[in-house]
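First the structure, then my questions, so here it is.
With one protein chain withheld, the remaining protein chains of the complex are depicted in position.
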Amino acid sequence: MFDIDSYHKADTVDEAIALLSQNPDAVPIAGGTDVLVRLHSHNPDYRHLVDIHDVAELKNITMEPDGTIVIGSGVNFTDLAQSPIVSVNIPVLVEGASSIGGPQVRNVATIGGNISNGAPSADAAPPLLVLNAHIELKGPEGFRRLPLHQFYQGPGLVDRNSGEIMTCLRISSTDYKGWSGHYCKYAMRGAMDIATIGCAAACKIDGDRVAGIRLAFGVAGPTPLRCWRTEEKAQGSVADQTLLDLVSGSVLGDLRPRNSWRASKDFREQIITTLSERVLKEALKRNGVSIS
Amino acid sequence: MNRNISCTVNSKSMTWQIDIRMSLADLLRQHGFTSVKEGCGVGECGACAVLIDDVAVDSCLYLAVWADGRNIRTTEGESKEGKLSPVQQAYLDTGSVQCGFCTPGLIMASTSFVEQHKGQKVSREQIRKGLAGNLCRCTGYDGIVRAVEQCIDAEKK
Partner (left out) sequence: MAVGKSVQRVDGVAKVTGKARYADDFTMPGMRIAKYLRSTIAHGRVLTINTSKARVLPGVDGVFTYQDIPKTKFATAGHPFSMDPGHVDVADRLLLTDYVRYMGDEIAIVVADSDLTASKALSLIDVEYESFQPLVNSEDILGDDAPEIHKGTGNVVKTHSFVAGGNLAEVREECDHLIEGRYKTQIMQHCHLENHTAYAYMDDHQRIVIVSSTQIPHIARRIVAEALDMDVGLVRVVKPFIGGGFGNKQDVILEPMVAFLTKKLDGIPVRLRLDREGGMIGTRVRHPFDVKVQVGLDKNGTIKLINFDALSNTGAYASHGHSIISAGVAKTHYMYPRAVYSCNAKTIYGNIPSAGAMRAYGSPQMTFAIEAVMEEAARLVGMDSVEFRLQNGARSGDKSQITKKPIMTCGLLDSIRKGRELIGWEKKRKEWPKVQTGQLRRGLGIAIFSYGSGTYPVCVEPGSARLILNQDGSVHLQVGATEIGQGSDTVFAQMTAETVGISFDKVHVVSAQDTDVTPFDTGAYASRQTYVTGQAVMRTAKQLKTRILDYAEIISGLDAELITIADDNIVIAETPEIAVMSVRDVAVDAYYDKNRGGQITAEVSYKTRNNAHVFGCTFVDLSVDIPLCRVTINEIYNVHDCGVVINPLGAEGQVHGGMAMGIGAALFEELMVDPDSGRIYNNNLLDYKVPTIMDIPDLGAAFVETYEPSHPYGAKSVGEAPVISPAPAIRNAILDATGVAINELPMTPKSIFKYFKKAGLL
């Protein structure tokens, strides 16, 4: 039995907001794969629960008339990966979604939980960062939207005010039309693992040059990180080996991998450098540019 | 902390008073569905996997209260009138059972995979990916992959 002190089930987002506002100690629980693990180890910060497991309005994936893809925070990773809207338009997110945990975890764990727990290793984060995803939160004061990279504030820290619920992630058509992408999770096992390094790349091609390039990493700093400086340097370059060298030579400047018992800093740097080249190469290939 | 829930387990309707602090694994085991094993309690081993509305879920990381209104399948319900399910039979044919502790969870994960891939051509890689949430320490998984392959091939025929 879990050490739960209070439990309230919400059927709607507004109910959830009201319940969270009433009890500042309460945390939302959706898929449970994070909160219940913490309760298993008797973590006292999770003893008051607002259950949003069955809030139907958080489980939709839709495309708005302007092409914006809207993914409800309560969508689980299996449904996400199987959604035609997602798999056709933003397959890089499918790669992230299908690399999380194992099948049973993906069947219940939600994209909202993966992002809002602030883990630097979230497999959905690097793909969402290269898709320029925005998140939408709803609280007692109403809605607000912000880019995902601003949502992350530090390890385990996100810009979610008390009483707020993340409602959805939004990806604008200008961030996926013409873009190709790739995500690679580097971990110690082929499944049921947390990333040692996660790397996502996206690119857009104009002739023989990159018209747009985005790179993001997980576990390469206190939060999932975009590689802004590298992207700026690479913008407009000819899509060839020189570009790959430039990227792999520059990418560490954007990141802050650290030593931990899970992996050393220099090992992570080796993987980051290698993945930056390989993942971008694959993303370019998917946009019709093969670099041998 | 108590609540009433209604669900079906292996096609049988149940109404249970539960403590909201229970996991589904706790609840099922309490009611005699002891095929549901606990190997880790945190979704890292898959020994407690059951099907909820035909989707494989680790019941240790699933609140019992969420079972309300849902259909649950455990390994006990897979054999009917003394006849093993194709997946259960395939596990025996391929020698995929040793200590048997991971077996019920693996059988449910395999059953869900086989049902979802009826009539399809699947690779061993896909089978592996589909069963990657279940640890087995005895068999090296070799027979398990062949058991699932055998079930899918039989479905095609």
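Order as written gives the chain letters A and B; numbering starts at 1 within each chain.
In this text, contacts are C-beta pairs under 8 Å (C-beta built on N, C-alpha and C of every residue); 3 or more make two chains touch, one makes a residue touch a chain.
Fair warning: this is a prediction, and the values are worked out from it, not measured in the lab.
**Q** Taking the whole complex into account, name the chains on display that the unshown chain touches.
**A** A, B
**Q** Thinking of the whole complex, not just what is shown, which of B:Ile72, B:Val114 or B:Cys136 touches the missing chain?
**A** Considering the complete complex, B:Cys136 is the one touching the chain left out.
**Q** Against the chain that's been left off, what residues of chain B make contact? List them.
**A** 21, 29, 33-42, 44-45, 47, 74-76, 78-79, 84, 88-89, 91-93, 95-104, 107, 124, 128-129, 131-132, 134-145
**Q** List every residue of chain A that touches the chain not included in the displayed model.
**A** Looking at chain A, the ones touching the missing chain are residues 1, 3, 41-42, 102, 186, 188-194, 196, 261-264, 266-267, 270-271, 273-275.
Note that in this section only the chains that are shown with their structure count from here on.
**Q** Tell me, which parts of chain B touch chain A in their complex?
**A** It is residues 1, 19-23, 26, 41-44, 46, 49, 55-58, 61-63, 65-66, 109, 113, 128-135 of chain B that touch chain A.
**Q** Going by the contact rule set out above, which residues of chain A touch chain B in the complex?
**A** Contacts found on chain A: 1-4, 7, 9, 29, 32-33, 36-37, 40, 51, 53-54, 78, 98, 101-105, 107-108, 190-192.
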